[in-house]
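The complex appears here minus one protein chain, its other protein chains still in place.
Letters A and B mark the chains in the order given here, with residues in each chain numbered from 1 onward.
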Amino acid sequence: MPTPLFIAQIGLTLFVFVMLLSSAAGMVYVERKVAALLQQRIGPYLVGPKGLLQPLADIIKLMFKEELRPSAADAFLFALAPIISATCAFAAFAVVPFGGDTTLLGLIPGGLRLQVADVNVAILVVFAIASMSVYGIVLAGWSSNSKYSLLGGLRSSAQMISYELSYGLALAGVLLVGNSLSLTDIVNRQAGTWLGFIPHWFVVVQPIGFLIYMTAGIAETNRAPFDFPEAEQELVAGYHTEYSSMSFAMFFLAEYVNMVTVSAVATDLFLGGWHGPFLSESIGWIWFLLKVAAILFFYVWMRWTLPRYRYDQLMRFGWKILLPLAVVNLLVTAAGVLYFGS
Amino acid sequence: MQGWLSILIMIALGAGFALISVLLSNVLGPQKPTPEKEAPYECGMPPVGDARERQSVKFYLVAMIFLLFDIEVAFLYPWAMALRDLGWTGFLQVVLFMALLLTGYVYVWRKGALDWGNEKT
Partner (left out) sequence: METQTVHHGAMFDTNELVINMGPQHPSTHGVLRVVLRLDGEKVVDCDVVIGYLHRGIEKLSENRNWTQIVLLTDRMDYVAAATSNVGYCETVEKLLQLEVPRRARYVRTILCELQRIASHCLWVGTHAMDIGAMTVFLYAFRERELILDLFEEFCGARLTYNSMRIGGLPLDVPPGWAKKVLEFCTIMEAKVGEYEELLTHNRIWLERTKGIGIISGPEATGLGLCGPALRGSGVARDVRKDEPYAAYDEVQFDVVIGTNGDTYDRYLVRMEEFRQSLRIIRQATEGIPEGPIVGKVPRLIKPAAGETYHAIESPKGELGYFIVSDGKSTNPYRFRVRPPSFCNLQGLRRLVRGHLVADVVALIGSIDIVLGEVDR
């Protein structure tokens, strides 16, 4: 006998899935509009009011394009790679809470938590799935049997595993402060303020951790200035050079969904999630959306302002600066936690 | 358990969506392959050689070092959770653990495994 809560949970899963899809489409639009704003252009404006339907038009166009596959490519892996990428991107968001308990206007007794899956090791799941997504890219690069794709795939695997360390260590710092592996618990520990005006956000106690997390997050999602795997000026399109039509769109979708996930996790871990002044917890998701939007805007802003690092410089930065910094940050945090208590 | 079920549903939704869209474009899109279209992209020239030869990618070194450090990170998670119980003793133990790793880190650094070289030939 499915309880109302269970039905609501399934509904929420579907809802989140659709929202993620549309957020990816929305991000394509926002990316183009913000780029246009920064470059003093207009950006898309023809399809729909203010060009809002542009992403939809793009998807329909891609849908009607020919699916090309190089004759020498490994057929199975070539087809599998974009699906892995997209699946990982969606799965990672499943454990991210994005709002407090809500009763959905009294429909659900007991209240529903705005989160697809409330598992007690959410951070580990995010970390694990983020590591999985490299498979899609590596397989795409290798299976295409094209040199540009291969170089792109190799670059991205080296880059992603290098930055994963710092990413993981930055997460561990938050674990220490939050003393929980559950994202919901960590968010709830960030409610309230110090001295009445400093929000109880972990970014205040973990500023370096936040910076490391953001840097590693950009590298993990292959965004500028760390967008080497697809550095179009060098490798044409990197690992997805040979992809066309919807398979290509899947990589694109995965990239934007990953961006949303990284921003959402950053909000939960460092920026207090749905906690903020003025709004009660039941509509705290507005705060959450605002914070995620701010981080996403920052991403786009970075991309259209900065030049790209070179591959070896990125690796050097990751291994020689970010990693030691993350370790020191972790040890200092641990000492701090022990000294001041929790 | 319900949490994990939801994750599974999410994975199924993601995979299903990806699969259906790719299949759909296979159905809707034209299928007129030509040898030129099926050749790998190499800037409009016939490709020289194969992409799957043995190459130096400096990658296996990174991968090995990564494995070592990733295990370190994996160890640190339970430690981070239990730190409040372990107290300063636990902290010192991890500092010692880090010191050992640091030695290895310094070694690979000095060996040049972390340099991706821009030196002139």
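FYI, contacts are C-beta pairs under 8 Å (C-beta built on N, C-alpha and C of every residue); 3 or more make two chains touch, one makes a residue touch a chain.
Everything numeric here is computed off the predicted structure, so don't read it as measured data.
Trainee: Give me the visible chains that the unshown chain touches, in label order.
Mentor: Taking every chain of the complex into account, the missing one touches A, B.
Trainee: Given the contact definition stated above, which residue among A:V30, A:V187 or A:V236 touches the chain not shown here?
Mentor: A:V236
Trainee: Quick one: say which of B:V27, B:C43 or B:A99 touches the chain that got left out.
Mentor: If we include the chain that is not displayed, B:C43 is the one touching it.
Trainee: Identify the residues of chain B touching the omitted chain, counting contacts across the whole complex.
Mentor: Counting over the whole complex, chain B touches the hidden chain at residues 42-45, 47-49, 51, 53-58, 116-121.
Trainee: Which parts of chain A are in contact with the chain that was left out?
Mentor: 35, 38-41, 147-148, 151, 155, 224-225, 227, 231-236, 303-313
Everything that follows uses one rule, which is that only the chains that are shown with their structure count from here on.
Trainee: Along chain B, where are the residues that touch chain A in the complex?
Mentor: Against chain A, chain B makes touches at 2-7, 9-11, 13-15, 17-19, 21-22, 24-26, 28-33, 35, 37-43, 47, 50-52, 57-59, 62-63, 65-66, 69-70, 73, 76-77, 80-81, 83-84, 87-88, 91, 94-95, 98, 105, 109, 114-118.
Trainee: Could you list, by residue number, the parts of chain A that touch chain B in their complex?
Mentor: These residues of chain A touch chain B: 6, 9-10, 13-14, 16-17, 21, 62-73, 79, 82-83, 86-91, 93-95, 116-119, 124-125, 142, 144-150, 154, 157-158, 161-162, 164-165, 168-169, 172, 175-176, 179-181, 236, 241-242, 245-247, 249-250, 311-312, 315-316, 319-320, 323-324, 327, 330-331, 334-335, 337-338, 342.
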